[in-house]
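With one protein chain withheld, the remaining protein chains of the complex are depicted in position.
Then we have chain A:
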Amino acid sequence: MIKIQNLSKVFRTEEVETKALNEISLEVKQGEFVTIMGASGCGKSTLLNIVGLLDNASGGSYKLLDKEINGLSESEKSKVRKQNIGFVFQNFNLIDELSVYDNIELPLIYNNVPSGERKQRVEAIAERLAISHRLKHFPQQLSGGQQQRAAVARALVTNPKVILADEPTGNLDSKNGNEVMELLTDLHANGATILMVTHSDHDASFSQKTIFMKDGMILSEKRNSRNVDVLVSN
C-alpha cells in the first residue's frame, strides 16, 4: 500500500541546512495499523505530511498504491489525496462555521458524489460513530470526543484506502482518548490501513507495529502483541 525508499526532506535557511528526514525507508501493507513514535522534532509529523501528500519530499521515492508520488503536480496530488486518504488531526480541524453534517459532507462534495448519495453516506457514517444526534450542531457545541468522532467520520466518509492520524488523542482526556482509539481499532479490524503518529505508548499499543524515530531516521521497529490491546481496552 505505502512504499517509501530512501526518502529525505531538507529544510534550508540562509545559513543552516536541517535534515528533517534522512533516507528513510518504510513499508505499510494493506490492512496494517502502524504507529510512529519519537520525541518532538524527530521528523514524524514531516513524514506523515509527506505520506498525506501535504508536503513534498526532497529526495527518494514514495509509492502509494504502486504509484510514484514524488514529482506529481499539485493538482494531481490533490486528486490522489481526495480519493485515497483520510486525515484525523490532533486539533480536529473541523470548520467552525459549518455544522457537523456539512463538515462530514464536504469531502463527498469535492469527490463529486451526487447529493442523494451524500445524504445516505453521511447519515450512515454518523450512525456508525454514534454522532447522529449531533449532526445539526456546530463543532463548538460538542465535547472534544464528539468533535474528534466527527473528524473521524469526515475522514472515513469517502472510504479512503489509508487513514492518517496525527496524535488523534492529543487534545482529549483519557476517557475520550480511549473511545477514539477503540474506534480506530474497530476500523482496523474491519480492514482499514492506518498510519498514526503519537507520543503515547498507550495509544501505540493499539497498533500492530510501532516505528521509533530519532533525528529524521528510523531507530527501531517493534511488533505489538494483540493481547495487550485486549487487556487495556477492557
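By our rule, a contact is a pair of C-beta atoms (placed from the backbone, for glycine too) under 8 Å apart; a residue touches a chain by one contact, two chains touch by 3 or more; residues count from 1.
The rule is simple: contacts and distances are computed from a predicted model.
The complex includes a chain that is not drawn, and of the options "Succinate dehydrogenase/fumarate reductase iron-sulfur subunit", "ABC transporter permease", "FdhF/YdeP family oxidoreductase" or "Glycine cleavage system H protein" the UniProt name matching it is "ABC transporter permease". The chain omitted from view is touched by exactly one of A:Glu15, A:Asp66 or A:Glu97, namely A:Glu97. Residue A:Glu105 is the one among A:Glu32, A:Glu105, A:Glu167 or A:Asp203 that touches the chain not shown. Residue-wise, the contact with the chain that is not shown comes from A:Ser75, picked out of A:Ser75, A:Gln140, A:Asn190 or A:Ser220.
Residues touching the missing chain, restricted to chain A, are 49, 52, 54-55, 74-75, 78-79, 81-83, 87, 89, 91, 93-99, 102, 105-107, 109-111, 154 (touch as defined at the top).
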